[in-house]
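Note that this complex is displayed minus one protein chain, with the remaining chains in position.
Going in written order, the chains are labelled A, B, C and D, and every chain counts its residues from 1.
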Amino acid sequence: AACTSGVETTASAPPSASVSGLEKTKLKIATLPAIDSAALYVAIDQKLFEQEGLEVTPQVVQNAPEAIPMLLNGEIDAMFGNYVSMFAAHDKGSLKLRILAEGSRAAPDSLSVMALPNSPIKTAKDLEGKTINVNVLHNFQELALTQVLKANNVDPATIKYVQVTFQNIMPSWKGGQIDAAYLGEPMVTAATASMGARKILDPASGPAAEFPISGYVSTQDWYDKNPKVSAAFQRAIHNAAKLMETNREAVAKVLPNFTQIDAATAATVTFPYFSSNDNPVRLQRVADWMLEAKWLTKAIDVKALMSPTTSG
Amino acid sequence: MRTAVFRTVVLVVLVLVWEAVTRLAGSPFFPPPSTIVARMHAMWFSGPYVLTDAAVGNILPSLGRMALGFAGGALAGVVLGLALGLSARAYDYLDGVLQFLRAIPPPALVTVFLVLFGFGLRMQLAFIMFSIVWPVLLNTADGARSVEPLHLQTSRVFRLSRGERIFRVVLPSALPKMFAGLRLALSLSLIVMVFSELLPGTTNGIGFQLTDAYATFDLPAMWAGIVLLGVLGYLLNELFLVVERRVLAWHHAAQELVS
Amino acid sequence: MSTLAQPRLRPASHATRWSRRAAGALAFAALIELLSRTGLADPEFLPPATEIVGRAATLAADPAFRAHALTSLLAWAIGLGLATVLAVPLGLLLGSVPIIDAATRSVVEFLRPIPSVALIPLVALVIGTGLQLRVTLVVYAALWPILYNTMYGLRGVDPLAKESLRAYGFGPLAVLLRVSLPSSAPFIATGVRLAAGVALILTVSTEIVAGRGEGIGVFLFFAGIAVPARMADILAGVFWVGLFGVLVNALLVAAERRAFRWHHARLGVAE
Amino acid sequence: MLEIDNLSHVYGGGTPNAHHAIEGLNLSVAEGELLCIVGPSGCGKSTLLRSIAGLITPTGGQVKVEGNVVRQTPDNLAVVFQDYSRSLFPWMSVADNVALPLRRKNMDKTRRKEAAHEALESVGLEGAARKYPFQLSGGMQQRVAIARALAYRPTLMLMDEPFGSVDAQTREDLEDLVLKVRGHHQMTIVLITHDIDESVYVGDRVVVLSKAPAHVVGDLKVDLPGPRDQITTREHPDFVHLRAEVGRLVRGHATV
Partner (left out) sequence: MLEIDNLSHVYGGGTPNAHHAIEGLNLSVAEGELLCIVGPSGCGKSTLLRSIAGLITPTGGQVKVEGNVVRQTPDNLAVVFQDYSRSLFPWMSVADNVALPLRRKNMDKTRRKEAAHEALESVGLEGAARKYPFQLSGGMQQRVAIARALAYRPTLMLMDEPFGSVDAQTREDLEDLVLKVRGHHQMTIVLITHDIDESVYVGDRVVVLSKAPAHVVGDLKVDLPGPRDQITTREHPDFVHLRAEVGRLVRGHATV
């Protein structure tokens, strides 16, 4: 209901018929070298974009904020980014956000707070007052963990977060400079297998279960100019996600193309959930928690930034 | 006096142009200077004794890191530069390795630094020193190598000791070039200080605030950091020039013969 | 080239000098090997030198890595070239017209300490990402050493040399170009050598943060996000960067020795 | 040709170390004249020369060359500096050093080269053209500086102790060379020297300066029969007399 009429007309059209009338057919999308952006690659691999009449070129960037200038000056059409960053940018007016399609949600065991085998940390309670790494401060890792800690009767304010880049997590952890490591896949699998690390807490559990992490976004401006392309894009991503639910191999096959995960690891890691439909309710949670953490200056109505799911 | 006026005029005009252009452009990425200054005031200079807690907790540690790193790096640069400039042996043994290290981008070595020095201040200082030592080293070596031959011969004839030759002849003649290196290193140390505050485990500092501001898209805060760095750079440079004018008084006076 | 040491009857031969150089490099490699093998530094994060060099050798044969390297070197070369072309005239201007130096100093000194990390998003927004981003940042950083060495070099010019030309009726510009510039050229060249290193560092560092898929920095970044991080790859990449730095420096030094033979020969007189 | 009017110069004016180098100096030099200046060490001779060349702005009075007040270096002027070794450009060969000022003369490259070689030959340095200044002895460097000035063919030539570092024989040859060139090319020459015999031998006029602050204490016309000759001129009774006279003036004022 919140959507413009233009979107609704597109929405009612059958996928195959929408080939004609697209505002443009060549898209450049910034993605991250992480499992989360797999749906885009599966959609390319399985020719789902082709079916929609789109030709999508992925542009791997090293972090999401880096892509925002590219989005703003038109070097790319859309990007894959985490909601916390995107909402923050939207809130500060750096970007008029438009969510094209949901991407990934945290699956159980795809994120994990872990301790080394000989660490005194055994339970969630032991985390109190400890130092934990995050990839970027004030991001979804902290947001989710805060909720889970609260649910476990741990005061989240006592946790000391330090920003540690990916590559330096292991040396810092081994060197005792962080007490517990906040890991994502494939590090969770690797740390369990090679170091015997113990899982203390799943940050994607309880109140933060199926926590939405990242999605495909563009600017409102771009969306207004390309409503049909947006719908087609959304359909292809959702179709890919649907396919991935039942077909692990389809994912494992594309991972080595854009991540540093080899085929063997790809077969064992825990995947996040790939969203096959858009759901403003679960996404609203992220915005609300950010507001609660005072990371936003005002509430965001997430639904206004999204389109209803148009695929099957 | 005339230059002071001129300088102020240039500065004021540029700031006004900046304000006008950013207001016209209206891009959130380029807030006008008035917004930035207001933000700086709110962040750092509105405390009970001018400075806020955030200023005390971030600016001071940053300056401390910078000062220590600069001092250490400058000293290492002067010592190594003299060694390389004066001794063919030291040059042969060390030059290759130093040129190798000089080309290495410090960000690529963070893990190695982390393993060798651990989290925190030690690693940050190592990082700053490693980055700023080069301009001092190369310019000192150049200076030490281009001492007027007749000065060296004079000191040899009068049998000055090694220490006297270094401190009373080589060092003073290398000083003008060394100062060029030190001046480069000074602003570099501000830059590298910012980088060092992105390193694993940092929890305060101007650089930390600056990157955190960008990560949360608080662009006025990011610009506040940039402007603060610029102002600090300017002030430190003025201080540096005062020292330089004193130390190199003979050099400047001798130069003013012409014009 | 020792000018301070007492004259030795025979200056060290080429063979001695090269063997010393080799000894220095080997000692450095041995230090790393030792740190790693003894476990003083965790070999998982600092592999032994032999492994790094071995890995570097295989990388050289890897077309993907060669493509990365080529991209980086291109950005480096363009950046350094532009920086030199801009900084020398600017240095001549600021170094010879004190009023301009004084008037612009606040602006220049204000701009100098702005770190490239802060500039990346802003520059990217204005001129886009890709080669132009890297080159811009490289130029921005590599400008300063050349600029300052030019300015300080001008101050070291013998006033009598300048007077000599002025006395023949040459104007300030002619004196600047015919006396001040050649006289300070060796020091400017040192500035260029400094800038060459700065440019290399900036190229790779920018790529690590915002490489858009190409460049040694991107290679390093991807090696770093692998699980576990491919430290041997990272350090092998670093090895190539360092080696390139050594080569470029050696080339520039050789060029300096040719171009400034008058300078080196005169200084060598003391031997 | 050259008119010096109540010239004064103070170094470091306004500071406690202010030094009065010249005070109220008046002097005029006619076209084609060769004026020798003698005076005690540190009196202000080089300062005077620098003022004439427009290299310093005197703090008082003025210098006129061909009727124009000197504000910057006058045209067609050449200077041989006292500190000749520093006035040569170390990055150029000797020949290039000599040829460089000729760029002001609208000569093409080959002509410049020729002129430089000619000048070097005239000072006995034909063999050193391709050497660098640091490869020359002190006296040879001094001769390069002289060759550079001669090659330029100025209308006004200023020479600051130009023959101080060469042996007796070469010195005489150079003195005669200057006299010859002056005659051929109608130069006006101001030559500072400490050698009293020399001042009388080459000069049309000898001006003696007092110790600092410098002013004129003696101005003697040298009326010796020309052309001058190292042997006969120096034996001429007028020469002996003038030389004694100049000697008295210099000595009197050096020790006052």
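Note that contacts are C-beta pairs under 8 Å (C-beta built on N, C-alpha and C of every residue); 3 or more make two chains touch, one makes a residue touch a chain.
Quick caveat: nothing in here was measured; it's all calculated off a predicted structure.
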item	value
Selected residue (touches chain absent from view) among D:96, D:118 or D:195	D:195
Omitted-chain contact residue, chosen from D:136, D:202 or D:242	D:136
In chain B, positions touching the absent partner	148, 150-151, 153-154, 156-161, 164, 168-169, 172-173, 175, 250-251, 253-254, 257
Positions on chain D where the hidden chain makes contact	11-12, 17, 19, 38-43, 45-46, 82-83, 85-86, 131, 135-140, 143, 160-161, 164-171, 194-196, 247, 250-251, 254-255
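Note that only the chains that are shown with their structure count from here on.
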item	value
Touching chain A and also chain C, the following chains	B
Chain located farthest away, centre of chain B as origin (C-alpha)	D
Chain pair with the most C-beta contacts	B-C
Between chain D and chain C, distance of the C-alpha-averaged centres to the nearest whole Å	48
Chain A and chain D, separation of their C-alpha mean positions in angstrom	85
Centre-of-Cα separation between chain C and chain B, whole angstrom	17
Sequence positions of chain A contacting 2 or more other chains	65, 69, 72, 165, 167, 171
Where chain B touches two or more other chains, by residue	29, 111, 114-115, 198, 214, 258
